[in-house]
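All protein chains but one are shown at their positions in the complex.
Note that the chains are named A and B in the order they appear, and that numbering of residues resets to 1 at the start of each chain.
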Amino acid sequence: MARSNKPIVWGLFAAGGTLSAFIFPAVVFVIGFGVTLGFYSPDVFSYERMQALAANPLGKLCLFAPTFLIIWHAAHRLRITAHDFGIRADGLVAALCYGSAAVGTVAMIYALFIA
Amino acid sequence: MSRDTVQLEILRYDPEKDSEPYFSTYEVPFNDDWVVLDAINYVKENLDRTLTYRWSCHMAVCGSCGMVINGEPVLSCHTFMRDYGDKIRIEPLQNFPVERDLVVVIDDFVEKLGSVKPYIVPKVEKTVDEGEYIQSPAQLAVFKQYTACINCLLCYSACPQVGLNPGFVGPAALALAHRYNLDSRDVGRAAREDVVASNPGIWECSFVGACSEVCPKSVDPAAAIQQTKIASTVDYFTDFLTPWRKQ
Partner (left out) sequence: MSRRPYIRPVQRSTWWLAQPRYIRYMAREVTSAFLCAYSLLIIVGLVRLAQGPLAYDAFLAAVYSTSGQVFSLLTLIFAIYHTYTWFQVTPKAMPIRKGGKLIAGSIIVGAHWFVFLIASVIILYLVGM
């Protein structure tokens, strides 16, 4: 039997799963409720401030790297979950899941590094 | 509790007569000290001599009396009648073909078990005269829990991925592969990876964890498989980044 190439996607799954376990609740709280619950003043997420963050190399990395890992984590797990729900077109599901993650990755590269 | 009798609903299947399995109900005396296997033996001895099932040691060592009792895979010698209600439903292990009544066909498992080379592959073959392969207690401790497997197959019955993906090598075999991979006297890991790190090997596992929950010997096959996934992933990337090291 041939050794699997799954370590590529599983490696991303594991890395993204670990990172998101540590940071994602805080990230979702900050984005979703930071301002609406009055925890921050609205200008924390103002266009100017976010624009400055996205222009900074370190800021770019902080926005890109975690989102990249988490979306690839989720893509891999969704593929397996589809199988668990009885969907047997694994090739198609894999193409859709990893494809969406790839599109998201490209969109981020465009937004952060090109536009 | 004053119960006189308990009803056993046992799955029956006679390949020579039945087109599919059905349940038969037997009334057996309630006995506080009985394990479910005792009740099944009572049926065999007093009510229906045709009932077919496997058992041997009656002490959770031989691994042959695994059954699904009230939906849960257990050793029938290891579960007391008193822990159930007035009705106990007994089925053969899930995810295996039913040979007859509670007996399942395990040929497929035996083949998978053999495929992972569940024995020590030594660096240099020694004759008996040359003495034993030395190992320290600390080296033994690293893999000892994985040696406790009795091949009862409760883990295969509990694992949904075994049922959904018939090619999956499965928990016990992968745990045993891990056991030999961790053994300081063994150098067979690379050879085992051909099966272990293939798609039907560890990569069919989605870490449901049911195998470890039902294992009567605390082998924790789920842990073994996750550790193997990490090690195989590290291998994969090391091979990729340092191609000159490949043989």
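Operating definition for what follows: a residue touches a chain if its C-beta (ideal position, glycine included) is under 8 Å from a C-beta of that chain, and two chains touch if they have at least 3 such contacts.
In this text the structure is predicted, and so the values were computed from the model without any measurement.
Touch with the chain that is not drawn comes from one residue among B:13, B:109, B:168 or B:203, which is B:13.
Interface residues of chain A with the unshown chain, by the touch rule above, are 17-18, 20-36, 39-40, 44-45, 47, 50-51, 54, 63, 67, 70-71, 73-75, 77-78, 80-81, 84-88, 100, 104, 107-108, 110-112, 115. Panel shows chain B; residues 13, 15-16, 20-21, 71-72, 94-95, 97-99, 105, 137-138, 141-142, 160, 163-164, 206-210, 212-213, 220, 222-223, 226-227, 229-230 of it touch the chain omitted from the view.
Everything that follows uses one rule, which is that only the chains that are shown with their structure count from here on.
Chain A and chain B have centres, each the mean of its CA atoms, that are 38 Å apart. Within the complex formed with chain B, the chain A residues making contact are 1-8, 10-11, 14, 80, 83-84. Residues of chain B that touch chain A in their complex: 160, 164, 193-195, 197-201, 203, 206, 229-230, 232-233, 235-237.
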